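A single protein chain has been omitted from the complex, and every remaining protein chain is retained in its original position.
Moving on, here comes chain A:
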Amino acid sequence: MTMQQRTNSPSRTGRLSRRGFLAGAGAAAGAFSFGFSFPLPVRAVAQAAVKEVNAWVVIQPDDTVIIRIARAEMGQGSLTGLAQLVAEELECDWDKVRFELVEPGENRRRDRVWRDQSTGGSRAIRGSQEYVRMGGAAARSMLVQAAAQGWGVPAGQCTVAKGVITHQASGRSTTYGAVAEVANGIAPPTGITLKDPKDWTIAGQPAKRLDTLDKLDGSLVYGMDIAMPGMLVAIPKACPVHGGKLKSFDAAAVSGMRGVKHVLRVDDETVAVVADTFWRAKTALDALPIEWDNGPNANVSSETIAEMLREGLSAETEYVGNRAGDAKGALARSSRVIEADYGFPYQNHAPMEVINATVLWTPERCEMWGPTQVAEAALTALATAAGLPVENCEVHVKRIGGSFGRRLTTEYVTMATLIAKQVPGTPVKMMWTREEDMVQGRYHPVTQCRLRGSLDADGNLDALHMRISGQSIMAYMRPSIMTANGDPVTFQGLMPDGAEMAIGYTIPNLLIDHAMRNPHIRPGAWRGVNLNQNAVYLECFIDEMAQAANVDPLVFRRKLMANHPKHLAVLEAAAKGIGWETTKPPEGVHRGLAQVMGFGSYVAAAAEVSVSAGRLKIHRIVAATDPGYVVNPQQVEAQIAGSFVYGLSAMLYGECTVKDGRIEQENFDTYNVMRLDEMPVVEVITVPSGGFWGGVGEPTIAVAAPAVLNAVFAATGKRVRNLPLKNIDLGTS
């Protein structure tokens, strides 16, 4: 569908709004109508559409403001934040704002007027805030100009409030909706000055999400829910040993089963059953005799991977991420050296919506409907697999049922296209089972870390060597950004300086280096990326050093943080919030701290836990965040609470193990995640200090585990150095 067509059905029109706010209308129709998404020819209704003011803003005659959103929405809420930023500069009525999602083919046809559509690294807002605000400001200026021209007065004499343009002197006023059509023909202004965030009235406010109502009545059509006339469902199965091959399969054994239409070889490693429904396809796939060639990794196990990484802990390496003084020399000379080895396992993203994509291929044209975090890359993958010029292809992006980095790759788009290409003219919805999603993920990389630290005569940390051994995400995902020595993303949170991922401590003799060891399991960018394990390693070990020095962990950190005031400020805020130096925790409750910088933001957490009879209870976590600016405080709060759930799930349960070359966990019964009963009370403190734009979706995840693990130590005297906690007996100390 074209943008114009979708403009006619903007957001906030879920069944709830119709039913709830227009008393009882159309209930019966609502109950049995469901979302169709037809593959209509592009531009079919373009003529009937309202002209946009500019690429970011469409205003309908009734003053409804439609703001175009180019970044993916997967629950993180940046859709609403981005709309707030546009609306702030536009000075429209926020209650009249709706949204629509930009499609990558349209972006391409318009010379990337919406720029980068990829959504990762907590960059949706910070990576586009400036030009989306410019878009809103330009539209405002054009709308005012349009009104002023009509009245024959200078635009400078007109004012705007909530989408109403007024010329005070002549007592005239009009609305954005009335002049939008004319504004479309006005040249965009040059030399825009954006508002100072301290003057914001829409941005910076705790606005509710724009995309809520259709999530509450079941009317939101996710990729999984797409239905089209004549559509078939495909379920693929790839060789469970990554890199292995599909040798053969016996299609005849299942082709007579009810509903089964095709049994197809998709690529070198994948077979798929195409049927009229999911359940029939799955039943046939489960019955399909398949022979795999598991390849050279058939004997790899978690133990052999651990062995491979352990070797890297003491290997020679040249890849240094951070160096000051002479750490090795200082450690060799010191008589107070503490050493510890840590480890962090593979984990699956496990978003609630599994991998899916619906593709319609014809010899002339190919379209996809479904979730992606990288719409433009998905379009390229679609066109390539379709064997068609990219101009003849389009990706219709859907709001996503969770993603957490999983859909930054496009292999599933390719797969769905290769399937649909074998069923020309028929829309095919490729759906993975949860089991396939679990064993064919793009996993949080596996790493180990050896830390050696020494204390000087005054009990200060005077040397630290941190050796990370393990998997590089980028070597697999984006080899083009690898340097000659290694993966620059490895050192997130540990870099000497910079606005993105800098360490918060000054240690006179410091060496942080990496020995890359890449097992065959495919890694990916898992919410928080490498910050997760790096924060566990550093923040738990700093606690170990504080304990060795017999100094309070907050006091010990403060001494190392004098040159890192922003890191320190969030740590102090979290410590103050939990009452670190002011109140005693309740009987049997113990506290832990952690801080880190990542994705441009400074974050810290303070946790209160108790352990009784080996059972851990996390009572309370206080989070402090400095993201520079806060565009929507209540969405930030939701992201931070969500980050704790994600990070604590990982700490408590998250582990994918490998046996016979394959991932063992196939569903939530063996890959458990946190539920409501384990949720601590979360308190969120934001301390935006301004002057920079940091991300919010990811950094807090990284402090969840170390703050709790440090509290677990305080409670039990046990250092948990290998996650997840489910494998550790906290009962005997």
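Here is the rule we go by: a contact is a pair of C-beta atoms (placed from the backbone, for glycine too) under 8 Å apart; a residue touches a chain by one contact, two chains touch by 3 or more; residues count from 1.
Basically, contacts and distances are computed from a predicted model.
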Item checked: Record-based protein name (UniProt) of the chain missing from this complex, from "histidine kinase", "Fe-S cluster assembly protein SufD", "(2Fe-2S)-binding protein" or "4Fe-4S dicluster domain-containing protein" -> "(2Fe-2S)-binding protein"
Margin query: For the chain not shown, which residue from A:58, A:101, A:285 or A:350 touches it across the whole complex?
Written below: A:350
Check: Out of A:89, A:103, A:225 or A:543, which touches the unshown chain?
Finding: A:225
Next item on the list: Name every residue on chain A in touch with the hidden partner chain.
Entry: 15-16, 19-20, 23-24, 27-28, 30-32, 34-35, 74-77, 208-209, 211-213, 215-222, 224-225, 227, 233, 258, 277-280, 283, 350-354, 399-404, 433-434, 634, 638, 641-646, 649, 667-669, 673-677, 679, 681-682
